[in-house]
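Excluded from the complex is one protein chain; the other protein chains are retained at their positions.
Chain lettering (A, B, C, D and E) follows the sequence in which the chains are written, and residue indices restart at 1 in each chain.
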Amino acid sequence: MRRGFYIGRFQPYHNGHQSVLMRIAEDVDEIIIGVGSAQLSHQVDNPFTAGERVLMITRALSEIGRPFYVIPIEDIKRNALWVAHVRSMTPPFDLCYSSNPLVVQLFREAGIPVHSPAMYERQTHSGTEIRKRMLNGEAWKQLVPDVVVNVIEEIHGADRLLRVAGDD
Amino acid sequence: MRRGFYIGRFQPYHNGHQSVLMRIAEDVDEIIIGVGSAQLSHQVDNPFTAGERVLMITRALSEIGRPFYVIPIEDIKRNALWVAHVRSMTPPFDLCYSSNPLVVQLFREAGIPVHSPAMYERQTHSGTEIRKRMLNGEAWKQLVPDVVVNVIEEIHGADRLLRVAGDD
Amino acid sequence: MRRGFYIGRFQPYHNGHQSVLMRIAEDVDEIIIGVGSAQLSHQVDNPFTAGERVLMITRALSEIGRPFYVIPIEDIKRNALWVAHVRSMTPPFDLCYSSNPLVVQLFREAGIPVHSPAMYERQTHSGTEIRKRMLNGEAWKQLVPDVVVNVIEEIHGADRLLRVAGDD
Amino acid sequence: MRRGFYIGRFQPYHNGHQSVLMRIAEDVDEIIIGVGSAQLSHQVDNPFTAGERVLMITRALSEIGRPFYVIPIEDIKRNALWVAHVRSMTPPFDLCYSSNPLVVQLFREAGIPVHSPAMYERQTHSGTEIRKRMLNGEAWKQLVPDVVVNVIEEIHGADRLLRVAGDD
Amino acid sequence: MRRGFYIGRFQPYHNGHQSVLMRIAEDVDEIIIGVGSAQLSHQVDNPFTAGERVLMITRALSEIGRPFYVIPIEDIKRNALWVAHVRSMTPPFDLCYSSNPLVVQLFREAGIPVHSPAMYERQTHSGTEIRKRMLNGEAWKQLVPDVVVNVIEEIHGADRLLRVAGDD
Partner (left out) sequence: MRRGFYIGRFQPYHNGHQSVLMRIAEDVDEIIIGVGSAQLSHQVDNPFTAGERVLMITRALSEIGRPFYVIPIEDIKRNALWVAHVRSMTPPFDLCYSSNPLVVQLFREAGIPVHSPAMYERQTHSGTEIRKRMLNGEAWKQLVPDVVVNVIEEIHGADRLLRVAGDD
């Protein structure tokens, strides 16, 4: 039984994440998704709560055909402790998937194998791009799974983002 | 769509929790299970990590027939903020299930309905009793679901408990 | 201009505190009241929030005839830093009033004069005694100022205490 | 009885705050002033301690003709918990006054009415402008109440600001 | 080159610690001494600051004939992260010396060899016993190295202990 760990902030969860996870699902028996910076929300760069992100991800993965775990991971702000923190909050895993250089380095120093999956059309498949579009009133819905559009609409997510981005 | 929230420390998850959750599953469409004191482990009263507890619960609920979310909840140590903390880490929910007086009071002050399910044979269906039996070498496996026995054995959980309970 | 500092948890504020503060008011020009363990509430030993305690104290001192400041002080959990913490949260003061041995020692090590006022009928004029009476349904209202009774009734304080003290 | 909440960092308290609070005093029976980022001091953007800011505000409001509470509020660094944190540290209030978009959004999500008072001559009535003038040796005293000038002079506030702004 | 790690709270450092460290010095090339619960002081069970304990240990080991490092280790309150925390604060080490069951278990789970040295006359060679004697005015100086007596006298350590142990 092989269990893989994938981490992101998912602000919001988008099609790039989805396609990466579908490829991971071919490699492993079970997937753990860590929702990073779980304590942050209501910020221009982090508009959604951890719970809202858990909901987006769980909905989007309902058809993935592999058992999966969606786990909020609060920041620990001590890089040397971060891998131990992640491991304490998650079921045991055998390998990590990440393209973030710090995450890669920290797992490697801990002796855990890391794969760095390429993300398709990375420029547009990014939380930064999607939040920019939300703020500018541009089209963003085609960049995220339909169920994520639903979650964001239910929580009035675009409105929240616009408001917290307002000038003082 | 009704979503219910149930919280415990699950040190370990046992048949009492299981039967309560099976009854909750009849009331609601989706269940959120909060794994409390998520940051604690390797203590006599809290031997298992949050990740190990997530694994026990997810395995035990595989047949429950309702979508469910298993979310580690770190202690915030400020009762007046605890409900807001829980809500930030979980998908939105409509009602809470708990028999803990503090949890009941905090949710009621926040205007969230609380149900207090009775637990069958509460004396033996308790984490305290199970940990005591593990420490004394008494029979405990019949008090938890089989898949939980497997998880505890894989992580050498009873050994860990015995060791951290050792005299200095 | 002499400013004095007095600290307590005020769970709740009672006639003993009131009479000590009336004597302090004769010694100094302005009084700072520190509301200790400000982050705690909804516990058997700490039922009231800092804000509720601020309200009790402010109401009770309305006739004291001296300018006063009521300042919540969160616990810092590092005794060696506590005096610096208190001083950062309060206007500058010249002397401290306390009978708590730790508070006395910490201020003395910091070179700040400390007076230890005697409390009249200390056995009954204590938060512990008042909370015990609330829990047992015994008479407690004569032990606190009338305005404090009003605050506790408005927030259903005795009910809250009973509930958080309930058996699991 | 209506109680209103107004929050700022007050680095330092200035005439803009004063005129806003005088208008709030016409609307409500009691005013709570939250001193935000209470834990910060000795920084270019946050030169004054919470206690020093409490002193400035209390002095400046001595003639306001309404009971008021000045409460240090430490940062909680979790936006989703901030309203609960504020409410735990303050007497109960009915409405909030703020022009800060995040504060407005957080209180609105919590169901608390928010008013956004306009600030007169906002460009110069700003802590940023006053701190800039202090650093450049320009005239700043006419922008704050006289009693605030006194507090800043007693604590050698302008000197402190200049020193912490020095090059390494 | 072999480096060993030894941890304690050293409240205060005593002859038992000294004799254990002299035996460790025969096994390894360099010794790291971790001063645990570094953030605690001015308590009946933890009267001395980390800095005072560093001074005691450094003085007492001046003749040990091995390079050594004395490192304050603040509590992290998450057992699953504690080994990573210790390792981030100390030079790399090859083995750990401890008789504390939790420390032994945590290092073993991390794959670090642990030796458990016996302590000579453990009943009297204990911080608990020494603090009890200080409180009761009984003879304690023969239980600690002479240089530690000097440090405790310079900081009026016995007086501090008596005062913080006083009744409220």
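Throughout what follows, a residue touches a chain if its C-beta (ideal position, glycine included) is under 8 Å from a C-beta of that chain, and two chains touch if they have at least 3 such contacts.
It should be emphasised that the depicted structure is a prediction, and the values quoted were computed from it without experimental measurement.
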item: Chain not shown, its touching partners among those shown; value: A, C, D, E
item: Which residue of E:Gln18, E:Gln43 or E:Thr90 touches the chain not shown here; value: E:Thr90
item: Touching the absent chain when the full complex is considered, from A:Ser62, A:Gln105 or A:Asn136; value: A:Gln105
item: Omitted-chain contact residue, chosen from E:Ser19, E:Gln43, E:Thr58 or E:Thr124; value: E:Thr58
item: Per the touch definition above, residue among D:Glu26, D:Glu63 or D:Asp167 touching the missing chain; value: D:Asp167
item: Absent-chain contact - pick from C:Arg78, C:His115 or C:Lys141; value: C:Arg78
item: Where the unshown chain meets chain E, residue by residue; value: 38-39, 41, 49-52, 54-55, 58, 67, 69-72, 74, 87-92, 155
item: Interface with the undisplayed chain - residues on chain C; value: 76, 78, 80-81, 83-85, 87-88
item: Interface with the unshown chain - residue positions in chain A; value: 77-80, 99-102, 104-106, 109
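Basically, only the chains that are shown with their structure count from here on.
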item: Shared chain contacts [chain A and chain C, defined touch]; value: B, D, E
item: Chain copies touching (chain A, chain E) - same or different residues, decided at half shared; value: same
item: Distance between the centres, which are taken as Cα means, of chain E and chain B, whole angstrom; value: 37
item: Between chain C and chain D, centroid-to-centroid distance (C-alpha), Å; value: 25
item: Sequence positions of chain D contacting 2 or more other chains; value: 78, 80, 87-88
item: Touch-based graph of the chains, sorted into line, ring, star, complete or other; value: other
item: Chain pairs in mutual contact under the definition given at the outset; value: A-B, A-D, A-E, B-C, B-D, B-E, C-D, C-E
